[in-house]
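The structure that follows is given in the form of structure tokens.
Missing here is one protein chain; the remaining ones are kept as they sit in the complex.
Let's look at chain A:
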Amino acid sequence: MSAVEVRDLVKSFGATRALDGANWCAEAGRVTAVLGPNGAGKSTTIECLQGLQRPDSGLAQVLGEDPWGASAEHRARVGLMLQDGGLPSMSTPPALLAHLASMYADPADPSALSARLGIDDFARTIVRRLSGGQRQRVALATALIGRPDVLFLDEPTAGMDPHTRLDVWEIVREQAAGGAAVVLATHSFEEADRVADDIVIMDRGRVRTSGPRAEVAGAKSLEDVYFSLTGRGER
């Protein structure tokens, strides 16, 4: 059984068909990068997998369960880093991480995580006053605090400086090495090339190709494959 499974997934918002029969899966111990232009359906897929959206039809399964209305036990096994962060604006990072850690029976150590992600440098600043990159680091820490079996990261390194980006990629690889299934939505070919074992390329609500990175790219670069599959190959 795959840790994450998406089968014939369909989701419409009014007249817009955000997902039009998408199929792919992600395995434990591997990093799966989901690539695609804006509006391809990446975020909607991930929202379905987190139980934030209910699919119109098809199957979205995480750890063998339907995420829609899943139990607290299920939610405890899934970590999530949202694009908008979702951090309470008046809280300091350590207070927030300690609070979120208290939701889990056996969480990661918040101070070790803070040190690792360089959050200590701005520990006394409330979330509202943090820079975009600092906020991203805190958001990543919130995703890791429950020591998840499945980790969803929506553009995790957007707005981060190059050093932090390298640190984050290292952490992502460690999570997979520790047995977690990591799903990473990204616009960055460099990111996908550096960290992903498997690639999923989406466009207009469908999956254009998926599989191990070497197979998807073949002899070409990931970038070339991407543009040819998402309809901009002739430019």
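In this section, contacts are C-beta pairs under 8 Å (C-beta built on N, C-alpha and C of every residue); 3 or more make two chains touch, one makes a residue touch a chain; residues count from 1.
Just so we're on the same page, contacts and distances are computed from a predicted model.
One chain of this complex is left out of the view, and of "Membrane protein", "Thiolase C-terminal domain-containing protein", "Serine/threonine protein kinase" or "ABC transporter permease", the protein name its UniProt record gives is "ABC transporter permease". The chain omitted from view is touched by exactly one of A:82, A:140, A:200 or A:216, namely A:82. Of the listed residues A:93, A:146 or A:205, the one in contact with the hidden chain in the full complex is A:146. Touching the missing chain, out of A:179, A:211 or A:231, is residue A:179. Contacts to the hidden chain, counted on chain A, fall at residues 50-52, 72-73, 75-78, 80, 82, 84-91, 95, 99-100, 102-106, 142, 146-147, 149, 178-179.
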